[in-house]
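All protein chains but one are shown at their positions in the complex.
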Amino acid sequence: MSILAEATTLATTVDATGATFWMPEAASSVSGKIDWIFEFINVICYIFLVLVTVVLVWFAVKYRRKSEGQEILGEGPTHGLALELTWTIIPTGIVVAIFWVGMIGYIDLRESPEDSYEVSVTAQQWSWAFAHPDYGVIEGNELHVPLNRPVRLIMGSADVLHSLYVPAFRVKQDVVPGRYSSLWFTAIKPGSYQLYCTEYCGKDHSKMLATVHVLPEDEFQAKMGKLAREYEDLPEADLPAYALTKLYNRCSSCHSLDGEVRSGPTFKGLWDRVARGEGAFTNGRTLQEYMGPGGEYELPENYLRESILNPGKLIRENYANVMPNNFASQLKPRQVEALVLMMKHLDRLADEGWIDEDGNVQQPEMPSVNSSASRDVENMEEGG
Amino acid sequence: MTTLELNPDQPKLVDDNYLNHTRGLWSWLFTLDHKRIGVMYLVAVLSSFFVGGVFALLVRTQLLTPGGAIMSQQQYNQAFTLHGGIMVFLVIIPSIPAALGNFVLPIMLGAKDVAFPRLNLMSFWLWIVGALFFVGALFSGGLDTGWTFYTPYSIDSRPEVGAMGGVIPAVTGAFILGFASIFTGMNFIVTIHRLRPPGMTWFRMPLFLWGIYATAVLQVIATPVLGITLALLAVERAFGIGIFNPELGGDPVLYQHFFWFYSHPAVYIMILPAMAIISDLVAVHSHRHIFGYRFIAFSSIAIALFSFLVWGHHMFTSGQSALVNVIFSAITFSVAIPSAIKVFNWLATMYKGSISWNTPMLYTMGFIFIFTIGGLTGLHLGTLATDVHLHDTYFVVAHFHYVMMGSALIAMIAGLHHWWPKITGRMYNENWGRFGFLLVFVGFNVTFFSQFMLGSQGMPRRYATYPEESGFQIYHVISSVGSYVLAVGFFVTAGYLAQSIFSGRRAPANPWGGRSLEWQCSSPPPHDNFSETPTVGDCYDFTVLEWKSEEEGYVWRSDSKRPGQESPEAS
Amino acid sequence: MSDHHDGHDSGGHAVPIKILAITCAALLFLTAVTVWVASLDFDILQLPGINIFIALLVASIKVLIVGLIFMHLRWDRSFTGLVFVSSIFFVVLFISIAITDTREYQPAVIQTDSEQIQQKIDKLDHSLDGYAGHGHDHGDGDDEH
Partner (left out) sequence: MSQLDVQPDAHSADHGHGHDHEHPPHLGHHWENSKQQFEAGKLGMWLFLATEVLLFGGLFVAYAVWRANHPEIFKYGSQYLDTAMGAINTCVLLLSSMTMAMAVTFAARGRNLAVVICLILTLFGAGGFMVIKYFEYSHKFHEGFLPGMAFYEQPNASHLWLPLQEEAQQEQARLAIETTEANEAFAAEVKSRDELPAAPVTAEPTSIPLGATGVTGLTTNELEWERSELGIFLPPKLVDTIENQGPMLDYAEHHSPGELPDLPHPLQDPERPANAQKFFTIYFLMTGLHGIHVVIGGIVIVWLIWLTVRGRFNKGYYTPIDLGGLYWHIVDVIWIFLFPLFYLI
């Protein structure tokens, strides 16, 4: 009983964020329970570790051989059934208890409440898309969820295994291609939490990160409303910056902004090349043949748009057909437009300080452009 | 007569020993002598360990800074894959059975050789070929799948997003290494069954042999499944047969079942021989009869059998069904019981012993401490609710380094020191040995204890970079510093061991006071192991031995009776 | 049984040729039986999988015979038998857990055309009704040999 009591005290000595010595901050309805189980096992481990270590050191010191010449007496028993049974039965009892506690806790983790708020998650190398069917919103690498409401994520993968993990919620589930997996949690504290991909998925596995924002119900509704209209409401002039800061993160692992060759062509100078019709395709033809009046693409914009929505159609020489072709279902027309405009105005964006020399997006500072809408979004997140 | 007759306990100091029995490189490379094969395995395994260790240091160095200090993402992925793969397939699985076991098993048994010497040699050469293939993966496109080769990533050969081209060479290598391991196991089972000389009954065998026997059972039964798994993986990657590839209707979770059906038993292929070494060393260096012989012996067999029933505990969050999760979690804990029995029996063996604080014993005590931590943290992982949080974080990394590096490998090093005089005929410097142990022990715990904290805080494994604001950096720095200490420790160890070969004191037949048969032959042993037929008795009864300072080793006590003799042999 | 040796140095067991011939005849007979049974239709029994069950049962009996007589297990040490049986045991263990799990998680797997699958099987069964020689007819399967 004292073990239990001690475990409870340990588990409850938490700081303001709910973090303990071992565990990170706790922000979901199950965190406390999991932490308790963890500490419960810990206490058992401490006891046995101390026991083993003390006995080990004690014997080693007490029965230390003074010199090699010391006579070997052969004292002490060579077997003892009572002892053997003791140290078989006690650990058996303990592990049964641990298993039981763990199983109960696990069942809670698996059975999601009926009235959960559902979000569809698509994982692909190396980004996350979160879709809110109720609001017609798709977010990339960011997930907004309501406070104190069970949320159920229904997850699928477009390529290889991934795993969705939010340490603060103590939940994790692999996302497996070829099937749906699901996960639920109830966030109990507003704030932003790190989300990781914890199943190795290739080169940029460690960059497959996202943030979960927990918002109180009313703010959540407002946020969803805003996100749903975000693109529509945005002033035209802000579209490129919007695309750069909000959408480009899902392109960045393959398309650089500084000329570096990644899996896909760099965006730097792309517009000019396309406008001039430069570049050849794996089918042996050149872009020139497709462009211009009477060609397949009247305008560079049309070519770029199709490259986003139907990337497999024409593959640039020296590149492979690796771009996911499901963006049509994840981007709204105006977002596509924004992306195309972004490519078009990349130089301007760089001049304005949105992009630094190394081709990194400078998200936090929002320089000259009058981006009221985006700023609202930022405010909202900080307020949350 | 000669002094040898006066002192029959001390075998002849034969000048013709297995090391110089025949000469020339050829006589080594194609030897059928189990001792030489063991030594060649030892050299091979230790070299691989250094290669794996260098990769480990690269990994640790990369993680000093959140953005990654020295490598690109892809280089890092290759570094940890090769680190893990080399350490598992090339180092730790063959280390104790194939290297040390090959050397001592027949001698301990009182046999002249293993049952199938040619098969033994073939096993070694298969190892070499397998190792070349495995490491060749690095040069045939690179290998970045992690040591688990999870599908569908590993069968996706698209250059930019899929696994690199080294997958097929690497799985071919692992396949071949698997057969090297199978042949070792088969050989040992047959040797133990059929080559025990009269008098060497099952319960007279040193516990080392029990452990190796249990290991061999695992090697024979589990490893073929790895073989077929990897073969399927290669065929899937090359031809697209749709067994593991979801695009063709295959099932990636089924692959994980296949993989862990072997690889969980494999972790006991690593730890059982380690426990076997410890069981013997703790008795010899405590100069005290082992406590609970039968319990230790049978717990080895129990671990071997249970270990086939728990593979699914690596798949708790993989999409395995809840029902099977619960079953596997329950059975997982059953393995903890025989392990606990062993730990407590070792402690009880030390009770009222006469404990030498020499290097092998220090490593042995280090093992008991580290294995307790490593094993106990296995409980966190076997528990469903907590494993969901801990899976694929550094907590798991810390757990398995505690049991693989801190236990299995440390036991191997303990055994290496223990049998070093027997293998080389030379004594190493004991003080340097203790100093090396200190560095390794401290370095190890600093490196990996911090990783427990990293893991429970949420740091995922196989990450080349980590978010700056996560607060993980400080732990990573501590861990990396620890790994440098560890490296210095091994460097020191390698140094004094190498030195001993050239200028070490000549080893007596029995420097520690062991009673199993290998201490009855000279150091190093003669070509045929025994110039005199050894006597089998209770190999844990040390009271019959005494220290003889002229020999600087232990000899038969003048007033005690040898087994098989009617009266004490007066000299 | 382990001590049942007929004494020569190498220790193997010489099984009389007659026994071998009888064994082989039995095996051939069982082969015929299993082919014949596979052609029967057990639909009336309402036992799905009865065909495969019988087929595996017959196969197991055959393997038992081969093992005991041809492979001398009957005269060997029981440990050799144990080796063989336990290898089969572990395969069975693996199969049963893998099937249990994959069946349990099937609902989460995205099926391409699940509703149609059953129809297809039914249709298949019917279309095969008139076709002899492939094990699904009601005939006596005489054209098997």
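Each chain carries a letter (A, B and C) given by its place in the written order, and its residues are counted from 1.
The rule is simple: contacts are C-beta pairs under 8 Å (C-beta built on N, C-alpha and C of every residue); 3 or more make two chains touch, one makes a residue touch a chain.
What you see is a predicted model; the values in this text were computed from it and never measured.
A.B. asks: Can you say which of B:Leu207, B:Ile221 or B:Leu362 touches the chain missing from this structure?
C.D. replies: Once the missing chain is taken into account, the touching residue is B:Ile221.
A.B. asks: Using the definition of touch stated at the top, determine which of B:His83, B:Arg237 or B:Arg515 touches the missing chain.
C.D. replies: Answer from the full complex: B:Arg237 touches the omitted chain.
A.B. asks: For chain C, enumerate the residues touching the unshown chain of the complex.
C.D. replies: Considering the whole complex, chain C reaches the absent chain at 8-17, 20-21, 23-24, 27-28, 31, 34-35, 38, 51-52, 55-56, 58-59, 62-63, 66-67, 69-71, 76-77, 79-80, 83-84, 86-88, 90-91, 94-95, 98-99, 102-103, 106, 109-110, 112-113, 117-118, 120-121, 123-125, 127-128, 130-131, 133-136, 143-145.
A.B. asks: In the complete complex, the non-displayed chain touches which residues of chain B?
C.D. replies: The list for chain B reads 8, 106, 111-113, 115-117, 119, 140, 156-159, 165, 168-169, 182, 185-187, 189-190, 193-195, 197-199, 201, 204, 220-225, 227-229, 232, 235, 237-243, 246-249, 251, 254, 257-258, 528, 530, 532-533, 535-537, 563-565.
The working rule: only the chains that are shown with their structure count from here on.
A.B. asks: Hey, which pair has more contacts between C-betas, B-C or A-C?
C.D. replies: Higher C-beta contact count between the two pairs: B-C.
A.B. asks: Give, as an integer number of Å, the spacing between the C-alpha centres of chain C and chain A.
C.D. replies: 49
A.B. asks: In chain C, which residues are in touch with two or more of the other chains?
C.D. replies: 105, 108-109
A.B. asks: Among the residues of chain B, which are close enough to touch at least two other chains?
C.D. replies: 249, 251, 253, 319, 322
A.B. asks: Looking at the complex, which residues from chain B come into contact with chain A?
C.D. replies: The touching residues are 73-74, 77, 144-146, 150, 152-153, 156, 158-163, 246-247, 249-253, 286-295, 317-319, 322, 325-326, 329-330, 333-334, 336-337, 340-341, 343-345, 347-348, 350-357, 365, 368-369, 372-373, 376-377, 379-380, 382-389, 391-393, 453, 456-458, 460-467, 470, 513, 540-543, 545-547, 549.
A.B. asks: Looking at the complex, which residues from chain A come into contact with chain C?
C.D. replies: 156, 178-181
A.B. asks: Quick one: which bits of chain A touch chain B in the complex? Just the residue numbers, please.
C.D. replies: 22-24, 33-34, 37-38, 41-42, 44-45, 48-49, 52-53, 55-56, 59-60, 63-65, 68-80, 83-84, 87-88, 91-92, 95-96, 98-99, 101-110, 125, 159-161, 163, 165, 167-168, 170-174, 176-179, 181, 194, 196-207, 209, 254, 262-263, 320, 322
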